[in-house]
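Note that one protein chain of the assembly has been removed; the remaining protein chains are unaltered in position.
Naming follows writing order (A, B and C), and every chain is counted from residue 1.
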Amino acid sequence: MKISPPRIWRERYNYYMLRITQCLDCGRASYPTSLTCPYCGSSNIRTVNSSGLGEVITYTISYFRIEGQEDEVPKVIALIKLREGAIVLGEVVDVGLSEIREGLEVEAVLRRLKIDGNSGLIWYGMKFRPIIGAGIPT
Amino acid sequence: MKISPPRIWRERYNYYMLRITQCLDCGRASYPTSLTCPYCGSSNIRTVNSSGLGEVITYTISYFRIEGQEDEVPKVIALIKLREGAIVLGEVVDVGLSEIREGLEVEAVLRRLKIDGNSGLIWYGMKFRPIIGAGIPT
Amino acid sequence: MLSSNTYIISSALIRVGRYFNKSYKDLIRELVAELNKDLPIHDYIDYVVVSNVFSDSILEQLDISTMIIQELNLTPKPAVRVEAGESSGLMALKYAHSLIKSGMTSTVLVIGVEKLVEYPTTVVNKYMVRLLNSDVEGRYDIVTVNEAALLMKLYMKKHGHSREDLTIWPIKMHENAVNNPYAQLRNRITKEQVINSQIISDPLRLFDVHPLGDGASAIVLTNNKELMSKVGTGCVELIDVLHASAPPLTHRSDLLSLPASKYLFSKLGNYGVDLSDCVLEIHDSYTILAYLIVEELGLSDRGKAPYVVTDIKNINLSGGLKARGHPVGATGVYQVAEVHRLLTSGLGSIKLNNSWGLVHSMSSIDNNAAVALIRRCG
Partner (left out) sequence: MLSSNTYIISSALIRVGRYFNKSYKDLIRELVAELNKDLPIHDYIDYVVVSNVFSDSILEQLDISTMIIQELNLTPKPAVRVEAGESSGLMALKYAHSLIKSGMTSTVLVIGVEKLVEYPTTVVNKYMVRLLNSDVEGRYDIVTVNEAALLMKLYMKKHGHSREDLTIWPIKMHENAVNNPYAQLRNRITKEQVINSQIISDPLRLFDVHPLGDGASAIVLTNNKELMSKVGTGCVELIDVLHASAPPLTHRSDLLSLPASKYLFSKLGNYGVDLSDCVLEIHDSYTILAYLIVEELGLSDRGKAPYVVTDIKNINLSGGLKARGHPVGATGVYQVAEVHRLLTSGLGSIKLNNSWGLVHSMSSIDNNAAVALIRRCG
């Protein structure tokens, strides 16, 4: 068993939604959630669900091969700035390698992350895809 | 992959034979092989194959369950004194739970240790079984 | 105004248990919330030393000490992880002690944390094998519990003890744990329950074995006396942390000796430690080891430990590994935190007037051992 069932269960909100921290003092947003604002240290914060909408700051096309995930490459990994201001790392899916670009508008979408062997758990989580009308021919 | 192919290959002599260290100074034997005698520190040693013959000092019947090896329990684990004098830990096979006893004479035998999934390597190594005529009805 | 001594001024503990709904970060957040009640740790901690054994295999996390710093927003403070098998907690304490004693830093937070119940027991058991030599025991999936069972048989035979004779330790540990609010198993047990419990490795049964549990514990060490008035519930002095190794079990001339522990105990005279004036916490991962440790400490003649255990009033008041639990990398830090509490504000309702604290750890069957010496302040 390579995926921890308690972990997946307890992190379900963090995996199935993009939960971010908004600081009520300095106003900045961060991901993932934390007990204090990573920018100003304030504990005057709230946890909210991100809109899931954001924009690609920059991206890389990865050919780095990991056992059991060889079929996943090439994959697009990007730094994304969410509308709420938080910067997140994520995978961009449903996009051609020639279509991915800086400034591309994306939205969060629930996708499969990993499978634990033939009979184990399937782990889902948030990835990103281009927003329809974001300048990619459909 | 959970079993390292280079490791199995490079340790083949240690896995497929009981290789022991004999000290030419203090005369004591030890397992596994080492560059100096663990008893007196001498490097005046030689590496030899044990006869594989020995006697059970004491034993335990283990029900400790390990993922992927659940079918292996109960198993008999023993401290064995080899004829050459070295004391080794090992598993005793081909013995009924009511037949294992202190003083039982055993001999080393090559058996399967672990399998790496459905298509991976099979790892063999030395276990012990009663010597025929060691007082166990055949 | 720095002292040349090192003091333990504060401690925090989570009850050892099965926290399916909490991550290692959640457990540490709880510790820190407790510590922050006095003064935010951000304001006075210089360094964090983390004791943890299974982060790589169970949590899939390396550099866990930096992840903890980031989680707690303590950057740019430095942190490091120390691992020496089951003695990791005391080794983290030793590092913290040396950082302070060397003048490199003044105040260190030691965190012991272990998450085990992320997986079913048979999966965790797979990783437990790794505490032993992968070229010897690992090859056959032999674990410490098997070796403890072998020693138990040798001990019973050599000294003429029945299986029943050896139930006194776990019964006492469960009795002690009733009063420790941080213990995993806080129920009394009977002789019948012990000898009828599930066989793990004959003759060793479930009640001879530490439970599996998650845990997190923290202590603050400092040489800054001014900090004591602002933080914590009273201080104890950390005199020293000793550490030694032993040959593998099969190379020992006396299989019932614990060479590393024995070596360390032989040094206690140098410190003027009076064992009868001590709070003792020993590494009773398996019943048989408790008897052997008691004998190595000189509290009993060889083979007689089961007869004297009842009369030793100052040992494992926490309930020991048997009943407080054994969250592997965190255990040593629990022991030290408990001794800190016992000698200052009290551990739950238990409080003692003893002058010394002695904490003992070992990994597997004494592959390595460690001893922390603690003294009541002033």
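FYI, contacts are C-beta pairs under 8 Å (C-beta built on N, C-alpha and C of every residue); 3 or more make two chains touch, one makes a residue touch a chain.
Treat the numbers as computed from the prediction; the structure is a model and nothing was measured.
When the full complex is examined, the chain removed from view is found to touch A, B, C. Touching the chain that is not shown, out of C:V16, C:V82, C:I111 or C:V124: C:V82 (per the contact rule at the top).
Although one chain is not drawn, the whole complex shows that of C:R18, C:H159 or C:H243 it is C:H243 that touches it. Among C:N133, C:N179, C:S197 or C:S257, only C:N133 touches the chain that is left out of the view. Contact between chain C and the unshown chain involves residues 23, 25, 53-54, 56-57, 59-63, 65-67, 69-70, 74-87, 91, 94-95, 97-104, 127, 129-131, 133-135, 138, 243-248, 259-260, 263, 363-364, 367-368. Not every partner is drawn; the one left out touches chain A at residues 11, 14-15, 30-32, 38-39, 57-70, 72, 77-79, 86-91, 113-114, 125, 127. Although one chain is hidden here, its contacts on chain B can still be listed: residues 1, 4-7, 9-11, 34-38, 41.
Note that only the chains that are shown with their structure count from here on.
Chain centres computed from CA atoms place B at the largest separation from chain A. Taking A-C and B-C together, the chain pair joined by more C-beta contacts is B-C. Averaged C-alpha coordinates give centres for chain A and chain B that are 50 Å from one another. Work out the mean CA point of chain A and of chain C, and you get 39 Å between them. Chain B and chain C have Cα centroids separated by 32 Å.
Shared interface positions of chain A, defined as residues touching 2 or more other chains, are 1.
Each of residues 120, 123 in chain C touches at least two other chains.
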